[in-house]
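Complex shown without one protein chain; remaining protein chains in place.
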Amino acid sequence: MPNKLAVGILGATGIVGQRFIQMLEHHPWFEVSWLAASDRSESRPYAEAARWRLKTAIPPAVARMTVSPAKPEGAPKIIFAALDAAIARKLEPQFAAAGCAVVSNSSALRMQADVPLVIPEVNADHIRLIETQSWRRTSGGFAVTNPNCSAIGLVLALAPLHKRFGLETVMAVTMQAVSGAGYPGVASLDILGNVIPYIANEEEKMEEETQKLLGTLNGNGVIPATFAMSAQCNRVAVEDGHTESVSIRLKKKAEPEEIIAAWNDFRAEPQHLRLPSAPEQPVMYLNAADRPQPRFDVDSGGGMTTTVGRLRRCNVLDWKFTVLSHNTIRGAAGAALLNAELLKAKGYLG
Amino acid sequence: MPNKLAVGILGATGIVGQRFIQMLEHHPWFEVSWLAASDRSESRPYAEAARWRLKTAIPPAVARMTVSPAKPEGAPKIIFAALDAAIARKLEPQFAAAGCAVVSNSSALRMQADVPLVIPEVNADHIRLIETQSWRRTSGGFAVTNPNCSAIGLVLALAPLHKRFGLETVMAVTMQAVSGAGYPGVASLDILGNVIPYIANEEEKMEEETQKLLGTLNGNGVIPATFAMSAQCNRVAVEDGHTESVSIRLKKKAEPEEIIAAWNDFRAEPQHLRLPSAPEQPVMYLNAADRPQPRFDVDSGGGMTTTVGRLRRCNVLDWKFTVLSHNTIRGAAGAALLNAELLKAKGYLG
Amino acid sequence: MPNKLAVGILGATGIVGQRFIQMLEHHPWFEVSWLAASDRSESRPYAEAARWRLKTAIPPAVARMTVSPAKPEGAPKIIFAALDAAIARKLEPQFAAAGCAVVSNSSALRMQADVPLVIPEVNADHIRLIETQSWRRTSGGFAVTNPNCSAIGLVLALAPLHKRFGLETVMAVTMQAVSGAGYPGVASLDILGNVIPYIANEEEKMEEETQKLLGTLNGNGVIPATFAMSAQCNRVAVEDGHTESVSIRLKKKAEPEEIIAAWNDFRAEPQHLRLPSAPEQPVMYLNAADRPQPRFDVDSGGGMTTTVGRLRRCNVLDWKFTVLSHNTIRGAAGAALLNAELLKAKGYLG
Partner (left out) sequence: MPNKLAVGILGATGIVGQRFIQMLEHHPWFEVSWLAASDRSESRPYAEAARWRLKTAIPPAVARMTVSPAKPEGAPKIIFAALDAAIARKLEPQFAAAGCAVVSNSSALRMQADVPLVIPEVNADHIRLIETQSWRRTSGGFAVTNPNCSAIGLVLALAPLHKRFGLETVMAVTMQAVSGAGYPGVASLDILGNVIPYIANEEEKMEEETQKLLGTLNGNGVIPATFAMSAQCNRVAVEDGHTESVSIRLKKKAEPEEIIAAWNDFRAEPQHLRLPSAPEQPVMYLNAADRPQPRFDVDSGGGMTTTVGRLRRCNVLDWKFTVLSHNTIRGAAGAALLNAELLKAKGYLG
């Protein structure tokens, strides 16, 4: 492993931090060499500091690693960040200013004009915004973000349609898994046998991030896509996998077979570049009348494939369908990891 | 109880049949005197034939009652019907032809031109369609129906707005409880930790029933409301209570306070007539940011009140909000019972 | 209400504190006049400080009440305590020393030699231990406790058998509801679709409390019952209601009908005194082969009745059966409330 790049994880003990560790265990390009978390975890062996919630075991090398203070000193040059927004807002700029490539899953910087918000299959070209960041000019550091877990599955399903037919209107209602709220996150007393029709700030993020992701790069910034977009977000008693009931209006007339083909045939830069975490098929249409379902489909493509089903005409807009995406893999750790792989392939990671 | 009206229940052993029995236990006007179910249950004591799934005990008088064959002979003149659609299509006309008032929860006759589909708070006047039924002229019998469990909560929330501001467009995404599928209904292996984005024929029913309910009576029939309407239906791991994420466009401009007042102030004939099963407030707006929720709100008004919350502007249509309604009370047995009470108050039950 | 006794609640914002408020809303003897909770809640209106998790609404008078500091100054003379053990260990003695009757649900003082651990139906005579407390002699204050939520249902089922037939051996395996862990308590990610075979200190509490409760008062203390007792505790995805699989060996030979009669006929001081929260029947045997179940039976007797079922011979000990008890009503707030009612009836509350 001498030629693997050392990476660090900020927020390593949380659910997304754990997914980073899991997904990096056998990664061909990156190797975890540094972990940081809150003060409470500092200086403790990772296996003791983290309440590990995944089904695979903690990689032994990581289990023994000591949790470092969340400071750039001593940290490697590539940092995966899985911090709460409030903390990220403070720490991520510090790491970027110290010369790190900050590949963040947090919402803190996503909507900042000079920070790329990227899904490699959708808007890989936006990474060029890095060049406009002041950190880049001073220390060489920069920050790249991926979208919210509820936006990413939707945008993967929308992107091929936007490209071929043009989106005019998008309405999405989500049924989101509890792992999206981290750990301990949602109390069992709140969600057992229940639906919670509210997730703080989630609808706002889904709406604005979708438009930034499908926007166009123009000199120094992104011009958001102009379609109308409305989201409603609900929490349900599912462990992993955000399901969304979506309705859209398209600019161009489309037949159902064309729409399904647009999804199934969709390939983009991560597939062409054969990035290690890129799924063979980013979007997959399922023909069964009652799919996708979290139980059966959430792990499609190792959790990196968005599954879509139930395409049918909508009496109000043009089409309606169901989207499912793994919220802590494609919607969080896997999203950031694919961003890092794209950055590496494009020469941004030295 | 000498002056109570004898009523029978068709499909008495199912989940909705059980709710009928529960709601009729202390009813001031009606008294259960006859129960029928499938051949398998015939001639057995009810307590043995039914797999009782409610939290209150079987009323002792009903427990001992023998299950009758599902034939009009020997049945009382008022029949609550909780049958599967396929069976209802055959049996309900037989009972109406035999002179019975068939108050049905089944979908079989709902969309038939001369059969009233009624929510007493919404379109009580539609019961006049009874007079156009051929059964009425021959035997005196007739049939009245209530809507699907997913439509009724929605329509109760829409009706006050339609009246004051005019509906132009309605989109609804449901998260429906398992009790809506009857018993045994949804297998636990299908729904534990899962979302099923499909319920057979449910979206079609919601769409057409909503438009018939909010339509206008015109001579011999109902002219459906003309707003555009689109529904998406999902099953979630909730016992009782259908939650719906709704977006609407109104014809007239409305302020949020006016919309909330339209809901909270809504009263109609069942309230004016003080029908025994009518909730004091048919629609109640909850101010908390994260309500309504099945766990807390499903039993509002004894399960007969529809709760609404989260009113906020929609970027695509005008407004979005969340609706919750008890699917086996307001959405089934309570709906039919309120219909029967309306019929009684209007002199249709002799 | 001028003749009601003013009571205060320590730990008023937690799940058990909320149950106290709910059960005291229409209480004939007691009236909530004072609420205290952690510093974070102090000086805020209760409705704002508490994250109310019950299905009934906060009583309006309580909703407006300001949360007081958790200090004896200004507190009424009767205090219901629903604190974490660590805090209770510090605060409960302060209140008792200040002259309060502390009726506690906490484990802090339960096993202290001079503190009565009481289930009024089981060992009402143990309240005489109060007289041995030093607080009693100085300020007039005292402390009385009720058992752990997992012990109380079991002991109610055991007491009538112990009395008639003598217990020699008891083995119990619990399947405990999440509300037993308070709020937020068990994380949804930990329990959805899962069983957790561990609850810290729970088995130890069940074992020692059962023996103290069924012990005999002897001068200055309780001599624990001498039967062998072993418990295993599991957490399951149930909202309310601890289910227990129990096996016992009896000293005297008993026929099944005698055992069932011992349960169904069991009445004790709370029933004779007609204490307001006493259930008519403290223990009820259910004949159905598959009961008791939390879904159907947890609210028996307003949550104060322990239900038992499935009595059958055990190949190892003599008998096995299933016990169900509501863990936050009979197992917590209702337990303390019944203790307070007993104290009042016995003249300990002035």
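All chains are identified by letter, namely A, B and C, in their written order; residue positions are counted from 1 within each chain.
As a convention for this text, a contact is a pair of C-beta atoms (placed from the backbone, for glycine too) under 8 Å apart; a residue touches a chain by one contact, two chains touch by 3 or more.
Being a predicted model, the structure only gives us computed values, none of them experimental.
Per the touch definition above, the residue from C:E207, C:E269 or C:D299 contacting the chain not shown is C:E207. Contact with the chain that does not appear here is found for just one residue of C:A61, C:A113 or C:A228, C:A228.
Check C:P28, C:P60, C:G74 or C:G193 against the missing chain and you find that the one touching it is C:G193.
Screening C:H27, C:R164, C:R267 or C:K320 against the full complex identifies C:K320 as the residue touching the chain left out.
On the side of chain C, touch with the chain left out of the figure occurs at residues 169-171, 173, 175, 190, 193-198, 207, 228-230, 232, 234, 236-239, 243, 245, 247, 289-295, 309-310, 314-317, 320, 322. The set of chain B residues touching the chain not shown comprises 15, 53, 178-179, 183-193, 237-239. Hidden from this view is one chain, which touches chain A at 55, 192-193, 295-296, 299.
As a working rule, only the chains that are shown with their structure count from here on.
With centres set at the average Cα position, the gap from chain A to chain C is 47 Å. Rounded to a whole number, the gap between the C-alpha centres of chain B and chain C is 41 angstrom. As a whole-number value, the distance joining the C-alpha centres of chain A and chain B reads 42 Å. Multi-chain contact residues of chain B, defined as those touching 2 or more other chains: 193, 295.
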